[in-house]
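Here the complex is missing a single protein chain, while all its other protein chains stay put.
Right after this comes subunit A.
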Amino acid sequence: MSSIPKELKYASTHEWVRNEGDGVFTVGISEHAQDLLGDMVFVELPEVGDNVAAGDDVAVAESVKAASDIYAPIGGEIIAINEDLEDAPETVNSDPYGDGWLFKMKADDPSEVESLLDAEGYQAVIDED
């Protein structure tokens, strides 16, 4: 049983979103997603300053097993990336909701987050897989 923190929002493509206030959101992948992918070996992140739309493929999580696209859960500007993942991609495995975060976004429209899944909704997505 993988953990799905209640305070986060989720995309059906397994990204999580944390509201940091002031229209800033942190994005990562769920514990379930890192478990499916297995040991992470590279994480390719977007550039700070990139403007992306919800659903754009903006990053790649590459594990020993497979390469998986990561999609922007909402539209906005990339304002920070987790550079520590360059040397320690395995942090995505060990702490997917904490130090294993991928990037931060300034949302074009913060209300877009409301349309994402809550923990219960995301659990239902996992159960269907």
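By definition in this document, contacts are C-beta pairs under 8 Å (C-beta built on N, C-alpha and C of every residue); 3 or more make two chains touch, one makes a residue touch a chain; residues count from 1.
FYI, contacts and distances are computed from a predicted model.
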* Going by UniProt, what is the name of the one chain that was not included in the view, given "C-type cytochrome biogenesis protein CcsB", "ABC transporter permease", "Aminomethyltransferase" or "Iron-sulfur cluster assembly scaffold protein IscU"? -> "Aminomethyltransferase"
* Touching the absent chain when the full complex is considered, from A:24, A:41 or A:119 -> A:41
* To do: Please pick, from A:53, A:67 or A:124, the residue that touches the omitted chain in the full complex.
  => A:67
* Structure fact -> Note that subunit A touches the chain not displayed via residues 38-39, 41-42, 44, 60, 62, 64-67, 90, 93
